[in-house]
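The complex appears here minus one protein chain, its other protein chains still in place.
Right after this comes chain A.
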Amino acid sequence: METRLASAARELMISSDKQTTLIGERINPTGKKKLAEALQKGEYDEIVRREAREQVDAGADVLDVNVGAGGVDEIAVLPEVVKIVMDEVDVPLCIDSGNPHAIEAALKVYKGKPLINSVKGEEQSLQTVLPLVKEYGAAVIALPLDQNGIPNNADDRIKLVDRIVERCVKTGIPIEDIVIDCLALSVGVDYHAGLVTLETIKRVKENYGVNMTLGASNISFSLPGREAVNDAFLSIAMAAGVTCPVVNVAKARKCVLSTDLILGRDKYALRYIKYYRQNKEQF
């Protein structure tokens, strides 16, 4: 199944037949003091351009854009930041906010077909986000969580996926425009957490065959040497069906390219070898 995204200048197809799509996570103030301060002061042009440029140079195919921080008016700031990123780079964007009004304000200025991050399984979210996805012809990331939080087992996560997909179809959103995030919790807190996510991924692939994203770095929260755990998880998750993970591109690219090669998505290993030549210091 193919999910089409587009910027003003470029079209991108997410598919398990193709190389893995990397969604760059860095334009998000959570845990980033400098970016948070810049957004709060309204002096964000330079830092947003730099983060956008660096991620695309590192190999990002899509950029996530999130401005959620204390004291930031997301409805006003999100469209402004989206405009800056569109001006700096030409990859499709993932419009990321918990506030549907901010998402709509960003959709109004976006040129192309964006990915919306995200809709949840609870009624409030379904009712406010899905009409926007339909009206603007966007694709949407679906999170199997609701007002009770993230289920700790695959059965309940799949029930929420079912509910969201059903509502999307009723709203008239094509199934290929739904991207599921099966959600990763830390194995440092519950060492079964990885298995629950992988089981959910496996079942979403079997039941729907849709594209899947994943904020993979949550898996290693609280642990030392996080990159080793992140990389291992990313590889297994890709093998299970994740096609467009949200990652720190500069750090994750080596793992993703190696995994794509093993999964038969890199003819004659050309992309892997090219990356090696350009980044020998990382090997």
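Worth pointing out:
One rule holds for everything that comes next: a residue touches a chain if its C-beta (ideal position, glycine included) is under 8 Å from a C-beta of that chain, and two chains touch if they have at least 3 such contacts; residues count from 1.
Convention: contacts and distances are computed from a predicted model.
Not every chain of the complex appears here, and the one that does not is recorded in UniProt as "Methionine synthase", selected from "Methionine synthase", "Sodium-dependent bicarbonate transport family permease", "Lactose-binding protein" or "Multisubunit potassium/proton antiporter, PhaG subunit". Residue in contact with the omitted chain (choice from A:I150, A:L223, A:I236 or A:A250): A:L223.
Per the touch definition above, the residue from A:V189, A:A228 or A:I262 contacting the chain not shown is A:V189. In the full complex, chain A touches the omitted chain through residues 188-189, 191, 222-224.
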